[in-house]
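What follows is a single structure, and I will ask about it in a moment.
One chain of protein is taken out of this complex; the other chains stay put.
By written order: A, B and C. Residues from 1 in each chain.
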Amino acid sequence: MADFVPIHPLGDPEAVSKASSNAGVTFDIPPDLSMVQVFARKGQEDNVIRKLGISDSPRTASSQKSFNALPLSPGQWMLVGNEKDSSKFEAAIAKKVAGIGYVSQQSASRVCFRVSGPKVRDFMSRGCRLDLGESVTSKGYCAQTPIAQIGVLLHQIDEAPTYDLYVYSGFARAFWHWLTETAAQFR
Amino acid sequence: MHRIDCPWCGIRDEAEFQYQGDATKVRPAPDASQDAFFDYVYKRDNPKGWHTEWWHHVGGCRQWVKVVRNTLTHEIHATGAPAEKLSLPRKKKRGSK
Amino acid sequence: MGKNRLNFGGTKLDRSKPVNFTFDGKTYSGFAGDTLASALLANGVVLMGRSFKYHRPRGCLTAGSEEPNAIVEMRSGPRREPNTRATVAELYDGLDAQSQNRWPSLAVDLQSVNQLLSPWLTAGFYYKTFMWPAKFWEPVYEKFIRRSAGLGHAAVEADPDTYEHAHAHCDVLVVGAGPAGLSAALAAAATGARVLIVEEQAHVGGDLSSTLDQIDGKPADQWAAEAWVKLKALDNVTTMTRTTVFGYYDGNVLAALERVNDHLAEPPNGQPRQRMWNIRAKEVALTCGSHERALTFDNNDRPGVMLAGAVREFVEGYGAAPGKRVVIVTNNDEAYRTAMVLKEAGVEVPLIADARTTPNAAAEAARAAGIPVEMGVLPKKAVGRLQVKAIELQRVDGAFHKKVECDCVAMSSGYSPDVHLVSQTGVAPIWREDILGFVPDTPKRQERSAGAGKGIFDLAGCLHDGHMAGIDAARNAGFEPAKSLKASRADPTSAVPPLAIWRCPGQGKAFVDFQNDVTARDIHLAAQEGYVSVEHAKRYTTLGMATDQGKTSNVTGIGLLATARGEPISDVGTTRFRPPYSPVAIGAFAGHERGREFQPVRQTAMHSCGEKLGAVFVEAGLWLRPQYYPKPGEGVMEAIYRESKQVRETAGICDVSTLGKIEIFGPDSGEFLNRLYINGWKMLAPGKARYGLMLREDGYVFDDGTTSRLDDDHYFMTTTTANAARVLAHMEHAAQVLWPELDVHFCSATEQWCGVAVAGPNARKVLADAFDEALDISDEALPFMGVRTFSWCGTTARIFRISFSGELAFEVNVPWSFGEAMWNAIWEAGQKHGLIAYGTEALSVLRIEKGHVAGNELDGRTTAADMGLGRMMSTKKPFIGQVMAGREGMIAEDRATLVGLKITESEGRLRGGAHLVVDKDDASAETSLGWVTSVCDSPAVGCWIGLAYLQGGLSQHEGKTLYAVNPIYDEAPAVEVCSAHFFDPEGERLNG
Partner (left out) sequence: MWRDPEPKPQYDVIIIGGGGHGLATAYYLAKEHGITNVAVIEKGWIGGGNVGRNTTIVRSNYMFPANTHFYEKSMKLWEGLEQDFNFNAMVSQRGVINLFHSDPQRDAFARRGNAMRLAGVDAEFLTPEQLKEMVPILDFENARFPIQGGLLQRRGGTVRHDAVAWGYARGADSRGVDILQNCEVKDIVVEGGAAVAVETSRGTIRGKKIAMAVAGHTSQVAKMAGIELPIESHVLQAFVSEGIKPLLDTVVTFGAGHFYISQSDKGGLVFGGDLDGYNSYAQRGNLPMMEHVMAGGMAIMPAIGRVRLLRHWGGVMDMSFDGSPFICKTGIDCLYLNGGWCYGGFKATPASGWCFAHTIAKDAPHKLNEAFTIERFRQGRMIDEKGVGPSPWIQ
């Protein structure tokens, strides 16, 4: 029984992302991310921030050795870790915020699409309502916004720029369909 | 298209929000009368001009945002978190610009 | 090469690229850079369309997007598009266009007989005629009117091209790349502001392509081209051509349509046909230019009678001569420029007739160039039918002057600043008698107009004004210009003001709105009949309501209305311009969201498991859910019947992942739930689940579901699939607005956890085998309404002993990525226990048999008591909806309450939506006692059964026979009223 493994909503993410990348826009679908949503208890926001070593900026991610903390709303963050064992990650964070916050396991709830390439800003303008201009956003920028009617948690991870787009797993196929159709004009 | 300054996310398009009506209404105490609840649920000033109202940022941080907006010009005067007290723009005197 | 193609001019043409096209089946040749109109004119074709009402022959009036006459059907099959303006349709090889609104042919249009009926077809004719006799209206008159409606034919098949939306942000948006716009963009860009400049045409420069003037010592069109190159090279500037800003919306957001590939036969693979831009601009400079007006004289609509500026544009920009002998009629200086251009191109100009009597420099210059000019002379009537042959002229006093042979008349009645966009912002245009035009009043938004758009018509003035506007816009966006910044320069000119002439005297048809065939007389008539308000007159005559929105005609119409009312134009005012500036394809507004892409599809983790088993899927909101799993040769009803029967005999598995799931944390979670639900939660022990019902604040039932307590300060809520998003929003309102003091935190976990229900007498055996040593699900370890968390395959799973079917049943949740694995494990283990997969239909049958309410019963108008759940409403604690649920009408005796129905006839069936009556022969709105909400052919009961809301409910009707009347199906089966708990009312089967 133990041979069952988690299955990505897109089957083989590496293969499909390679096949759909083109000269203008490239895709990557990082597998095995661990995600937990952290809530600070009433009045404990500052303590949680201190304990996790993250920033209180509402629109900038803070990077720690084992995770990135993406701000969601006051007192709430999505922690994205590179630890493959999501239960372990959850337990580690839960331990840190014990008594001052709560942790909800979200590793399976979202799929991450990583987009980049020379035309990525034009590409993003096709669906993203936010101003992602070079003079406006930079590495670490975080936002939640709908793209193609699908809720997206956006994280700019470098100055290339490269964007990580997290969407709910149920929409992964629909979102992927939109990404690839829209990217076709940048061939 | 309204552009609403979410206190958490910054200025965002109207399309990211779900409008949720008059924000001047305060829920009565749970043991209040039917009349008090009738006023809360049904009676509306419905002003032509400045209106304090809720916009739920469902496409963003999911916070309820309080907005002072003009129902005639669609101009937005102020936005804030639920607990903030937002004032209306001062009334201009008649005849002055 | 066409017979009217000039060797002169053609700044927009690429003469090295000949292009073939067809019009009404005949093949012609033009050049890349031509529009359909310019290419037709170059080929000597002036007849391009028929008017709407009178089917009068028409040529093009203008050379741009304001064109009312030359509108054609372009392309064919699913790409057929009606009402394309030939003056903006760029030529491509193989372009195929047809004239519109004519039969059998453009030259011989039999419906032009309408002209003979014209005494009855005047303004408002619809309202006054076609009335009697009454019975004739729909079958006879209306059919006639409808057949003559419209202009071109739309496609009848799906548009094969794609559209997309795009979003732009800038500090300064410049609308229009004419001299003022280019000047504004250059100035704003120099401050470092992010500038977006948008031009409607493929070429920039606007009027500069057809002028002989110079800027900064260079030919004007060369200056424009160089300015564009310079702007494109700047990092802080974005340029767009073939893009029309068509709407000025709230929040300083402007919408623009980019015609990405309309200049090609088909969009290249992967590219959209058009792109809709939402532009969020901090500041806007409106440099939209102006529109020339037609003079209103008899037969001013004859092909070959054109606006003077258009004639100039065709000659200079396209190297196409609209005629060989062109008479110019004008009330202003500008038309003289046309004469000079024609003269230089070698086209004969026998006369310039200027309505004014004051001497002016333009006339002197024309005379000096050898062009005859006569002052104080007006056009009287154009002669010729399919093309103008001559123009009759008159003195200002109406006396006949003379007739001049010609094949083209270039007319000008002055220029109207293009105030379309600015008036969309609510700025009322104000009348300026000195320029005979409306100009924008004080801005209400972050915008300013410049150049001809605000009534500055000389080139030097436009350049300077544009420059100042660019600086002002940048400054207001927070960017300071360098002191050294200077505008480009042209020689100043002085103009003599135009003379107001709204109607050149005459008795015939003088058109104001060409496309809608509104004549000067129609406007006079409307005023006479009392439609004196400008809005009434517009609606009554249809002035300005055609596809050009009256860009060339509104001001003339207002002038005529003012004359009829005997008031100044400033007292008459204008009608409101409505977006879009020019018509925009519906497909472009929809963008990507069409057909199957209308809304995104949401799939569960086990979607492919359903697919493998041959499931038929059904939409549930955005979700797709397996509806039933037909076996080969099995019909819908049989499959549903089999599935629901089998679950009660052995076991079934059902994908229930779509239920809304919300994780709730915090010490105040129990209190929070107490206030949300009508029943109590604080006493629920960890490891237990409970059914909950919540109300809206108005006291009606909102949603229901099972919520579990996983730990002291951790609850797990489920909602219905349909209400998942609404419940979350409702909770956010409660936590953020109503009770921010509660220490409670929650988030959606709908897609963290996927779930299956396993139900039936063998359910425990199936799961025991599937999860073997991982889990003890004996009755002791997991009693009814018990919840446990367990570890499986290295992940965390949750199992709930809850039942929607009334059978021994469990719901198992695992992380989304383990969904398929879980399904497969259970499926394999279940084979020896008779496990089948069942869909939403069987799920519904099973719950109807148990009398459980679902979406059909939760219709937003039912109370808890209506559902038979009134006793759940706690009296010991307050909750949302409690007070309003006590209103007299909501607790009244006469409310319809939930009952069961059994069909009592061996034939026939029940259907949802039937009404319940005592006497089927006395069925009326007044005798209807209720309605049927859900039905099924029940294997457990052995007949069709249903749930219904019935006035008087079970207490008054139990055991009685009623009729489920269903007039729209012509059925009225007899039914017996019974308890909704059809099957196993004691609930014994829950224990297996």
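Keep in mind that, in the parts below, contacts are C-beta pairs under 8 Å (C-beta built on N, C-alpha and C of every residue); 3 or more make two chains touch, one makes a residue touch a chain.
Keep in mind the model is a prediction, meaning the values are calculated, not measured.
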Omitted chain - touching chains that are shown: B, C
Among C:Pro583, C:Gly834 or C:Gly908, residue touching the chain not depicted: C:Pro583
Contact with the hidden chain (one of C:Gly455, C:Gly591, C:Gly660 or C:Gly868): C:Gly591
Of C:Asp34, C:Glu66 or C:Glu81, the residue in touch with the unshown chain: C:Glu81
Touching residue (missing chain; options C:Gly680, C:Gly912 or C:Gly992): C:Gly912
Options C:Asn278, C:Ser644, C:Asn674 or C:Thr706, residue touching the unrepresented chain: C:Asn278
Contact set of chain C toward the excluded chain (per top definition): 52, 78-83, 126-131, 134, 137-138, 142, 145-147, 149-159, 161, 163, 165, 247, 249-250, 253, 255, 276, 278, 424, 529-531, 533, 535-536, 539-540, 542, 545-547, 549, 578-580, 583-587, 589-591, 593-599, 601, 618-619, 696-700, 855-856, 859-861, 884, 887-891, 911-915, 923-928, 931-934, 965-969
Where the unshown chain meets chain B, residue by residue: 1-2, 13-15, 18-22, 34-35, 38, 41-48, 51, 53, 55, 69, 71-74
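Note that in this section only the chains that are shown with their structure count from here on.
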Rounded Å distance between chain A and chain C, as computed from the means of their C-alpha atoms: 32
Rounded Å distance between chain B and chain C, as computed from the means of their C-alpha atoms: 27
Multi-partner residues of chain A (each touching 2 or more other chains): 129-130
Of all residues in chain B, the ones touching two or more other chains: 13, 62-63
In the complex with chain B, residue positions of chain A that touch it: 58-59, 72-74, 129-130, 143-146, 151
Residue ranges of chain B in contact with chain A within the complex: 8-10, 12-13, 15-16, 59-63, 81
Contacting residues of chain C [partner chain B, same complex]: 249-253, 278, 280, 426, 444, 697-698, 725, 729, 732-733, 736-738, 740, 878, 882-884, 886-887
